[in-house]
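Accompanying notes for the structure given below.
Every protein chain of the complex appears in place save one, which is left out.
Think of it as A, B and C in the order they're written, each chain with its own count starting at 1.
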Amino acid sequence: MKHWLRRQRYLADFTLAALARRRVKNTGLIVIYSIIVFVLASAMMFSAALRHEAGTVLAKSPELIVQQLVMGRHEMIPGSEIEKLAGIRGVAAVKGRLWGYFYDSVNGANYTFMVPDDDSYDLQPGEAILGEGIGKARDFTWDTAPLFVTSLAGKMVKFTVRETFADDSALLTADLVLISEADFRSFFDLPPDVYTDIGVSIRNEREIGTIVQKAQLVMPNARFVTRSDIERTYQRLFDWREGLMTALAAAGVLAFAIFAAEKASGLSAEEAREIGILKAIGWDTGDVIAMKLWEGGLISFGAFLAGTVFAYIHVFSFQAGLFEPILKGWAVIYPDFALAPYIDGLQLATLFAITVIPYTAATLVPIWRAATADPDQVMR
Amino acid sequence: MIFQTPILALLLISALSSVVMLWAGWFALRLLLRWDLASGSRAQLEMERATDLVSTLFGFVMLAQLLSLLLYVFNADRMATLFVGAMCAVGTLNNNDWGFPTLYAKLAIFFVATMWLILDRADRTGHDYPLTRVKFALVLLIVPLVLAAGASELTYFLNLQADVITSCCSTEFTADTEDAGLGSDMSSLAPATALWLLAASGAAVALIGAVSLIWKRGTMLFAAAGAVFFVVALTAIISVISPYVYEHPTHHCPFCILKPEYNYFGYVLYVPLFLGTAFALGAGLLQPFRKVESLAATLPARIRKQVALSLASFVVFGLVVLWTIWQSQLILFG
Amino acid sequence: MSLRSAIASARPTTPAFIAIAVFSVGLGLAGLHAKLSEPAENLRLAANADLVERIGLTDLALFTEARYTRHPSMADLHTAFQDHPASFEHFPSGIFVPPPTGLASGTLSTSIEDLSQ
Partner (left out) sequence: MISLKNVSKLYNEGRPNEVCAAQDIDLELARNKVTVLTGPSGSGKTTLLSMIGCLTRPTTGRVFVDGAMVSGLPEKFQTELRRTKFGFVFQRFNLIRGVSVIENVMLPAAPLGPEYHELRERAQSRLERLGLGAKADMPIEFLSGGETQRAAIARALINDAPVLIADEPTANLDTVLTERFLEIVGELQSEGKTVVMTSHDPRIWQSSHVNTVVRMQDGRIIGVDA
């Protein structure tokens, strides 16, 4: 065992000395490799952290939301339906929800107008609570600047801003305008007894399935969205975005693997001669393979570690600043948020698998080919 | 469902392993037809050198499959939120008929590749490479296994249907389904029975191992006992040991113990068990060849070393089990 | 042995292993940082979860420009043209590429004269 370890160290020593001779080229190789790992790791960490964030935060969203569908399209739901749902056993509370979109032609942003579920906000007519993104989009110069908006009917409405949500909650509230029910109805010209949808809270979470089945009988036209549906959708959404990113980056990994294979198989005459010399003076094919595996291992493992560490710093200390343009899209209101640092074994193992394994696989055959040089070639 | 990074990684590993094994299979066919160590011809020399490549590739496949096994279980666990009724990895694997077969195939590949490497190392100590034909005949058996595992994995992932919100007005997935399959089968074994079985087979393995070490016989029996012990131990992990870890009498999942919530305790449990089983099987595999002339000098010692390592690993496993039961707050028996 | 000669006679693996070790420690520190910031982050997440409950939110405010991206879980995907008011539906490019500027506030400029030509 001791001999084995020492032997490995000699092999690593030799391969590093050989790498050091082509310092610029090999440093470049490691840097490019690290950058690929960095891009992939950033994308993975960012979306894993988003998944984590969404999963934790949205766990408190309403247990069940009931939407009215007309011809497959979301319609306002009449208040009379509330009674029907409240009658189902196991339902704790039913509340009509009011929320909708408002396109602000001043700056091209979309706001979400909403009446908070909880009465404790106690919003008075003419009062609003804003998300942090709205003030930015409107270039508010002072904290308590009022919000003027023009409703679709052409009325100019003024809301005094009671409060602005803190940056901490930007991911949830950036585009929110919370107003009172009376303001909401008059602003959007809604009749008194309709709602956007209905939120149902349920006493025992295990009964959600049965309650939905019962409700379906009562309201055959409705669409039911449960809390776990929402969670699943978010997991899936970020998986999908991450997967897309990975598939794109995979092209980079592939190109790099081809490059690595090319580099490993296109041994320069000098390298080939060196391997011949080593074999002539008593190195076995296995020794040469091990030596070359050390080269690949040190390069790929080093790049993996460096890329991962820098990605962590990038995502959690700099809010993934380099990818912001891609992640931001063209949203006018984009939440300015910091994610909870989150890293786990699955991420690391996956990252390792998609960066180190293709590189290793691509170099194995060229390595072996180099290692089988005839030992007597140095005599010819 | 394929556009998920861990799934892409798993499919990548399968694809690479399959390509590697297809080549190895083709080479094995040529070798079986033309291997002649006495010949000094160029073709023979090149074939000899290619065996080095096959060994390297097998090492690669073994490590990649080990990683893939981990990833597969991790990923199943993570995806559980996407399926109604799936609480953890077991639910995800039960999503369609191919989940568990893929897992078993991955386990099998890991063991078979390890066995092959053990055989390979033994072969390389004999100056006439006496086991080369056996080795490459085995390769021909391993190739279909790897291909089948890859196909099964692909089928599994292609047929995964996540229960995500759709726009239609149905909520059919909200129905709660029971975890079926492995979990319920193996956990249905009464905890006391499982513990007794584990203790009995552990004692048997220790006894046969001791006999094999001291009187140099019964090694094949030891390998068989090791394999039986592996199955019994897995059953016991599902039936009693994981409830002790979770401190919850009805939580039987053999995968959740690998999670950070339980301090990655599963690794302490599984690693010695897998090592012990691999060494035991390896000893049994080498046993028939101990009289081969060029190996007679080294092989018996190598076999005994494997038996000793296997026993040591099983002892570690046993100690971990005892420690788990001792420190657990859960009381299953009177 | 002076530091300089120690560096000169060091085996090539020494600096390489040190670099690997440094980055491994870095990765460990990252894990530690994640672990240590957990309590504070959990507080923030709990406060946000509380907010979700009080307001009755269902979605993240990540992409605010289209109905199905602002509230993906609430969207009725049958509906056509549910993107930006001035943008046709072309997911996923709809979230990477902005609609043509000027479309947002203008009106269609087709006149009777244009049509008659």
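Following the convention adopted for this analysis, a contact is a pair of C-beta atoms (placed from the backbone, for glycine too) under 8 Å apart; a residue touches a chain by one contact, two chains touch by 3 or more.
This one's a predicted model, so the numbers in the text were calculated from it and none came from an experiment.
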{"item": "Among A:154, A:220 or A:282, the residue in touch with the chain that has been omitted", "value": "A:282"}
{"item": "Contact with the hidden chain (one of B:22, B:45 or B:137)", "value": "B:45"}
{"item": "Hidden partner interface residues of chain A, rising order", "value": "2-7, 9-11, 13-14, 17-18, 20-21, 270, 273-274, 277-287, 374-376, 378-380"}
{"item": "Touching residues on chain B - with respect to the absent chain", "value": "37-38, 40-42, 45, 48-49, 124, 127-129"}
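FYI, only the chains that are shown with their structure count from here on.
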{"item": "Pair of chains joined by the greatest number of C-beta pairs in contact", "value": "A-C"}
{"item": "Chain ID, smallest distance between chain and overall C-alpha centroids", "value": "A"}
{"item": "Chain centre separation in whole Å, for chain B relative to chain A (CA means)", "value": "33"}
{"item": "Chain B: positions in contact with at least two other chains", "value": "165, 167"}
{"item": "Residues of chain C engaged with two or more neighbouring chains", "value": "73, 75-76, 78"}
{"item": "In the complex with chain C, residue positions of chain A that touch it", "value": "9, 12-13, 16-17, 20, 50, 53-54, 56-62, 65, 67, 69, 72-74, 95, 97, 101, 103, 105, 108-112, 114, 116-118, 120-121, 131, 133, 165, 168-176, 178, 197, 199, 223, 225, 229-230, 233-234, 237, 244, 298, 301-302, 305-306, 308-309, 312-313, 316, 326, 329-335, 340-343"}
{"item": "Chain B-facing residues of chain A, complex", "value": "44, 55, 69, 72, 206, 208-209, 212-213, 216, 220-226, 228-233, 235-236, 239-240, 242-244, 246-247, 250, 285-286, 289, 293, 344-346, 349-350, 352-354, 357-358, 360-361, 364-365, 367-368, 371-372"}
{"item": "Complex contacts: residues of chain B adjacent to chain A", "value": "2-10, 12-13, 16, 20, 46, 49, 52-53, 56-57, 60, 64, 67-68, 70-71, 74-75, 77-78, 81-82, 84, 162-165, 167-169, 171, 173-176, 260, 264"}
